[in-house]
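Of the protein chains in this complex, one is absent; all others appear in place.
Every chain is named by a letter (A, B and C) in the order it is written, and numbering of its residues begins at 1.
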């Protein structure tokens, strides 16, 4: 779960890191009020779950409440890389004497935690790593042992913090690591981590990803989950317990069981010249009701010019899947072809149910490749 | 550092374990006041750093303040296995429905922590282990991983706690483990751990040993160190920085450098028929001042009928040691033989200094065995 | 031989009294797997479909000589179950449970790495292991498997069943299929499985089924190039996955420019691995090799 900047900063504050004073605004009016309270100079920052907002006009420095209102008004209409700006963060301006980069993330290769530090703050760290690898300090932290003092010293050296602010920076590093562990984060990034003109060490931006699997330990953090808006397809999916739903850009609706199989189906659709409209994994042991809901969800969206249902029955019974498909076709008006491929447990029974339904839009097929071809063909 | 029962219970309380209400009394009057506040029925318990006080009359149940005063008066005059009773703990009586045994200690063999649990509470656990080994549950805890739920379950099964109090007992086990780790204990023992007639889980006794080496992390716990009384030999040793001083029962005063060498010297004295009056390790690199203080300390005590100084010079310089010895002999009246054996760094110079001093009580010798023989001979 | 599980496998099921545990234990027994015990704390002494239940793994091992533990307990309790099995010294632990927090897995992985620990962990979030005709430990449908000499190792479930099914229907059986799981940190990765297949006299060809995320496939490619003599066929899912989106599996996510299917395929091909573009092509490549 990726957090918005202001949510990440809420966690920073809770774990003892300094952040600028700020307020979230959902309207231009709220933005001007915030600017009045925090100004004169404030930053107005679009809250979106995607990087690169700066270049897209998502961050502005303004000098009075009227300007804040105007800037917020423009920003709240923006869509940055497909992400509509629904709120902005208005923050008090701070004097900066140095900028560093600091992050902690799960390193899958070593199965440990990795702290990355650099004195090149405020820049794209991947570019820095490419151009100036020696400007990046990497420190692996053993998950059982935790962060040690000698490692904090290495990180401080990497951050290039002036001597007078070393103690404050050490506290920031330790607090960020505590947050990372205690909040079950998979990434915490501060870019830039600044030293203010008063010598304080402060997080000017935040990027935090939390482990979805650990939310049971942090019920108070479930509120950070993306709110995709009332009536959205994601909301409908979540309501039906179809949590592994992902909206994509194409025109072939995809339903399958098992993450690998669904990914493989998406790839096949691509190989035969189509594009998937979504990723939808109904999981293991899906019954007729689940299938019916899933199919209706894809059909209701209206973007799909065809639907591909690809089921390999293990625990899942293909006869129940077929019943679900037929149920959905009876429940809503269907104007696009629904290509269904069933294999594994009770596949014969399932295919019989499909053929007996004799629905004009229903296209039973024998193999994955054939399914992909038929589904893509239908979109042309 | 071994804590008194009431000190251990202070820690128990701080880490969330239930203990009976109680007050420390230094006088019979304080004991009767405590009994008035906590009674009618209270336990009066001698506070000594040694086991087996029950059999020695150090624990009594009384039923009114007058009785408490009388019992405390008698107890405060006792000496239990060489430990004078300087204070008693007066505790409110509690109704007991079951008694168990619970301890956590450092297991040197596995280099991990070991929890021992038994349903045979209130008994000598070493005897239980001998007679009924199956009545003892042992659970090793990995120092990095910490206590796991499955281990708590094993411990609870071993404690034989009734189902209704399992949750409270699980909390007690977890809290005790936290105390053990966070206070740098090497032993925490609760015998008995009881279930009260109200179903609560409570520590009726405490035995806690803290790691002396970790006191720097817990400055507030340094107050738990034994207070041997003003004017004692231990106090004098501590004042001179001779922290590895130990009073023993014999008549040969011992000074040496290095724990192993001093132990070895004690053993040699025993082998030739004598007994050591003390253990005193002046440590590495001792100078004349340290040696002079050490020797004066032993001489001032008056119990030693002879003194054996055994130095193997490594970092320690034997010439400085000899100077210290001569200095002490000049500073105080010496009526017992001081046998000095010097070897290693600057031993020749040291021996020269000794022989030039021509002190009648000074007996320079060439070897450890000779030193022990001369020192023991002198006590006869 | 086969790898990991065979005729001598004696399974205890942690969470046998739960719905999932009971259902799959019954299926496993139907397949002929020796399911000898269940463990649910506080439910010792009961039976589930004739299988005795114990309070602890230690008790279950003492009573039944179980040598594999299969874990179905819910995610919040799965870490404790794994650690209990490991502390009891059981040689193989297979955790089916999905949704184990990744920080827990980082700690568990480090712990199991100690020289004092002697357990191999498969999973979590994995379908288990089947050595067709010998033992089926997990949720892989026995119907898609047939005994033979192809070893499979995979990060996914149904996708693997699909490939097994295609192989079996072409008359190409399997020595063992290992589902290593789809989480960012799993107990056993590709390399350890490849190594075992390389040493297994009953395996001739190995199929590796990977997906986006991490760089385990890239590391596997290096291992194949350096250490393996047996032919390897591979498949990678997720060529069309957009960066930053989690494709179902917690571990299936392209981070920036890392973990892409294209990079993985390239690494494998450079290591001499034949990579199929879809499950049927994979089956075809294996068939061609089998025919030689």
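We take it that a residue touches a chain if its C-beta (ideal position, glycine included) is under 8 Å from a C-beta of that chain, and two chains touch if they have at least 3 such contacts.
Values in this document were obtained by computation on a predicted structure and should not be read as measured data.
Trainee: Taking the entire complex into account, which one of B:113, B:154 or B:374 touches the absent chain?
Mentor: Touches the omitted chain: B:113.
Trainee: In the whole complex, not just what's shown, which of C:33, C:69, C:97 or C:110 touches the removed chain?
Mentor: C:110
Trainee: Pick out which of B:152, B:266 or B:365 touches the chain that's been left out of the picture.
Mentor: B:266
Trainee: Can you list where subunit C touches the absent chain?
Mentor: 110, 113-116
Trainee: Which parts of subunit A are in contact with the chain that was left out?
Mentor: On the subunit A side, contact with the omitted chain comes from 142, 144-145, 148-151, 153-154, 157.
Trainee: Applying the definition given at the start, please give the residues of subunit B touching the unseen chain.
Mentor: Considering the whole complex, subunit B reaches the absent chain at 50, 106, 108-109, 111-113, 126, 142-144, 181, 184, 186, 211-214, 216-217, 244, 246, 248, 256-264, 266-271, 275-276, 279, 281, 284, 312-315, 343-345, 367-369.
Convention: only the chains that are shown with their structure count from here on.
Trainee: Draw the chains as dots and join the ones that touch; what shape do you get: line, ring, star, complete or other?
Mentor: complete
Trainee: Measuring between Cα centroids, what's the chain most distant from subunit B?
Mentor: A
Trainee: At what distance in angstrom does the C-alpha mean of subunit B lie from that of subunit A?
Mentor: The answer is 59 Å.
Trainee: Spell out, as numbers or ranges, the residues of subunit B touching 2 or more other chains.
Mentor: In subunit B, residues 144-145 touch at least two other chains, as defined above.
Trainee: Which residues belonging to subunit C are in contact with no fewer than two other chains?
Mentor: 107, 110-111
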